[in-house]
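Every protein chain but one is kept in place in this view of the complex.
By written order: A and B. Residues from 1 in each chain.
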Amino acid sequence: MTRNDLALELRSVTLQFGGLIAVNEVNMAVPKGSIVGLIGPNGAGKTSAFNIITGFYKPTSGSVEFCGSDGAARPITGMPPHEVCRAGIARTFQNIRLFSNETAIENVMIGAYVRQKGRWWMNMFPFVFRGAAREEIEIRDNAMRLLERLGLDNYADSMASSLPYGAQRRLEIARALATNPSFLLLDEPAAGMNPQESAELLSFIRALRDDFSLTILLIEHDMKVVMNVCEYIWVLDRGKLIAEGVADAIKSNKNVIEAYLGTGEARGDA
Amino acid sequence: MGASAGDKTLRNRALTIGSLIVFAAFLWWAEEGVDAYKVRIINLIAINAILGLSLNLIYGMAGMFSLGHAGFMAIGAYVSAILILSPDQKLAMWILDPIAPWLLDVQSPFLVSLIAAGAIAAVFGCIVSIPVLRLGGDYLGIATLGFSEIIRILITNFTPITNGPLGLKGIPPHASLLMSYGVLAVLLFCMVRLMNSNFGNVLRAVRDDEIAAKVMGIDTFKIRVLAFTLGCFGGGVGGALMGNLITTIDPKMFMITQTYSLLMIVVIGGLGSITGSVIGAVLVTTMLEWLRFVEDPITIGSLYIPGIPGMRMVIFSMLLIAVIIFRREGIMGMREFSWGWLLRDNARVNANDAK
Partner (left out) sequence: MFMQHFINAIGLGSLYGLIAIGYTMVYGILRLINFAHGDIFMLGAYFIFFATISHGLPWAVGAMIAIAGATFCGLLVDRIAYRPLRNAPRISALISAIGVSFFIENFTVVVFSGMPRPVVQPAALMAPITIGSVRLVPLALMVPAIAFILVAALLWMLYGTKPGLAMRAISYDIETTRLMGVSVDKIIALTFAIGSALAAVAGILWALRYPRVEPFMGIMPGFKAFIAAVFGGIGSVPGAMIGGIVLGFVEIMSVAFFPTLSGYRDAFAFLLLVVILLWKPTGLMGGKLEDKI
């Protein structure tokens, strides 16, 4: 794999909180256009890795390099979160974090703000800055289209907090897509879903990747989802990368079984 | 549905313009046709609405608990007053220390002084906000309160510029009813446009979940500094109008008590609601005036009840506590007025047309 085919590369990334090493010398290379997974027992450092990539934590050492839709790879280590998003990385949260006092469509529109060209004060002079007014309407229309695409159009004017759980998860994804990313991080997208819903999630994630030409990295505890949808998997345990490879290799990996032993999670049949 | 929605938009615009004309005519009549005391209260309502709205922008809409509004009002009031006082008045007034020479001959029209008042308050607001907005919640409140007091102490001590504790007297009374309500109308228009645009969504997003907002690519710190600065602009303008209405200002006018009554307006009306702040301003202003009677002596027949000083504020503070305990969301919550709501349309009406 040449470097130009990579969307994201973590090079010996370490994150230390006082004496605790949350992420330890992790190397990851995510190919463009792939769907890949990051798994591991609770407290393994998966979400910490996400927080490093999205700029919430600055790694103690190591570097993160990102190649956006413009094709140029650049380091994003220690970049503030809003600039990481601007560069083209979007994410969802393990515990859904929607803007609860806003409607569904407004949530999506907020996501579009990062690409909005009109400045805030232009809206005070609607007859002078017609372009800005038009852009506002476009943003609303695009948001509506995204909601339709994710099957949320019926909820457009409902308060985000009033949506059913599954719809809230999808709305979070819609909001992330509105930032026009080339890379999407999903933190436990199947959490709280029943088997049928998580089965639907598989095709949904693949369709997302194809329709929005994304690279997707996901954290997931539902092994069925991970093994079925991910083309490549990294396994973290206590901050360290203990295995990586395709689903079949991971399933039979001794270290992985050991790390999960007693929880039974790794035995999910594909 | 599309056609009827269009009709409704048109109807709402017509209703808005119609009611504005009626209200302007009322103000024009009231200026001469109502006794001076009532004119003053009507005027004070507009100014308090301006101040309440600007504090609501900071606290209700952007979620920054600021207790520093009185300080920014003071800056606005002093800037405007110094700009419109004539050189002769200034020479006569500065008796503790002579006025700074560069200030003596500066004089500008009222509207220019109003904008300068807002702008300088905004500059101070911006400078103050950059360090303190790193703090959250109650700490931010205390830090802004501290700055407000520092501003007041500086005004008291910078005699060559502010005439110190003696204050400024004889400020030309430019704040006519039409002027105050004109400024309020402009502010309302700007705020409604702002809050209904995507920027308004972003502001609320920063308030409700800062981390999620950052992930959405929003530079939350910049947005908060901006909102704080805009709020201070409003505070400066409101303070300037207040000075022009009362025609006398001194540092004691801008104590923390002043911020409390603005906080009362915002909380009673509803945090985050533009309509709420206007309603809050009407209620709090009239109530504070009406409550003056409890401090005045009353004679009923042969029974003489002496006035009780302090009673007004006792009732006022009890009301604040009662509102916060029993109806925390205030009168409007986060809702806004719209013609559709008034005329019981079922469809969600664009709040743009409310004003």
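Assume contacts are C-beta pairs under 8 Å (C-beta built on N, C-alpha and C of every residue); 3 or more make two chains touch, one makes a residue touch a chain.
Only a predicted model underlies this, so the values are computations on that prediction, with no experimental measurement involved.
Here the missing chain is touched by one residue of B:A92, B:V314 or B:L343, and it is B:V314. Residue-wise, the contact with the chain that is not shown comes from B:R134, picked out of B:R134, B:K222 or B:R292.
Considering the full assembly, B:G146 is the residue among B:G146, B:P160 or B:G333 that touches the omitted chain.
Residues 65, 131-132, 134-135, 137-139, 141-143, 145-147, 149-150, 153-154, 156-157, 211, 256-257, 260, 263, 267, 308-314, 316-318, 320-321, 324-325, 328 are the ones on chain B that touch the missing chain.
In this section, only the chains that are shown with their structure count from here on.
A straight line joining the Cα centres of chain A and chain B is 43 Å long.
On the chain B side of its complex with chain A, the touching residues are 189-190, 193-194, 196-199, 201-202, 204-205, 208-209, 211-220, 226, 272, 334, 348. Only residues 54-56, 80-83, 85-86, 90-91, 93, 97-102, 106, 109-114, 116, 120, 123-124, 126, 136, 139, 157, 175-176, 179 of chain A touch chain B when the two sit together in their complex.
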